[in-house]
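Notes follow the structure.
Apart from one protein chain that is not included, each protein chain of the complex appears where it belongs.
Moving on to subunit A:
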């Protein structure tokens, strides 16, 4: 699991959580939250990541359970998960094509088709 993880230039991380009201997965970007994991901010510096995590924890009436999840920069420059759990969180369940992430996955599929 990705909890308790420390980012470094070799193993960067994103901050992720669940939206308090709706429950869906969200990722931190500029101190705010996005449902599109490609927009997540990739932290390579431990100190900056820790500060951002503190900020995330302070947003307790917006999100639940924020944590650092190991990620890497993908070919398109966007962060990509390194562990399958985070991949499933971003894509949604494999039995149905739905979840907030489905919309994102759809655009990603379309993008990969061009």
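To be clear about the criterion, contacts are C-beta pairs under 8 Å (C-beta built on N, C-alpha and C of every residue); 3 or more make two chains touch, one makes a residue touch a chain; residues count from 1.
In the analysis below, contacts and distances are computed from a predicted model.
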| item | value |
| --- | --- |
| The complex's invisible chain, by UniProt name, from "Multicopy suppressor", "Hydrogenase iron-sulfur subunit", "Na(+)/H(+) antiporter subunit C" or "Nitrite/sulfite reductase" | "Nitrite/sulfite reductase" |
| For subunit A, residues in touch with the removed chain | 18, 20-25, 60-61, 64-65, 82-85, 88-89, 92-96, 98-101 |
